[in-house]
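Here it is, the structure, as structure tokens.
For this view, one protein chain was removed and the others were kept in their places.
Let's look at subunit A:
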Amino acid sequence: MELGNNQQQQQQQHIHVLVVDDSVIDRKLLERLLRDSSCKAATFLDSGDKALKYLGLLDDELDNASSTSSESLQQNGMKVNMIMTDYCMPGMSGYDLLKRIKGSSWKDVPVVIMSSENEPSRISMCLEGGAEEFLLKPLQASDLKKLQPCFLKCFDNSGEEDTSRNPAKEKQQNQNVNEELWKT
């Protein structure tokens, strides 16, 4: 598979995805699907609470002196380039998790929501809440291809983010330019 350039290849190898899903079958499926994608490293958790803890966002860790606050985690080089979460989970929903993430220092990390229910109101609510993409289960290889613009976004430098840009238009542009990356 021909990749654009060396630097891009190196960067792709460093994408780390956090997957949050209470279904062991879906975690296994996603693990296999991610193996074929640009993402070479993934962490799998089975609840929103565990995800918050992992990201250093749990409320009961307000003691900043000893805590693993999200800022200190990020400063220590812990990377999460993308988060993929199921919508319907016992306890905290994927939407709640999305809102928590968007209200935190991890807010620039693209969040993808997955759901077995094809409900337009749910989909728009998630997209309006800041989700990068909404994937319908059961997941297939073609769904991961839809995430290609998200993976590319992971390369966006930590510099200024233009919040007024048009994600849908960008996706189309990125798809046109980078079709090759997906050809094997």
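Going forward, contacts are C-beta pairs under 8 Å (C-beta built on N, C-alpha and C of every residue); 3 or more make two chains touch, one makes a residue touch a chain; residues count from 1.
Please note the rule applied: contacts and distances are computed from a predicted model.
Undergrad: Quick one: the chain not pictured, UniProt calls it what, "Histidine-containing phosphotransfer protein", "Calcitonin receptor", "phospholipid:diacylglycerol acyltransferase" or "GPI-anchored mannoprotein"?
TA: Going by UniProt, the chain not displayed is called "Histidine-containing phosphotransfer protein".
Undergrad: Which of A:R35, A:K107 or A:K145 touches the chain that is not shown?
TA: A:R35
Undergrad: Could you pull out which residues of subunit A are in touch with the chain that's been left out?
TA: For subunit A, the residues touching the absent chain are 22-26, 28-29, 32-33, 35-36, 88, 90, 116, 137-141.
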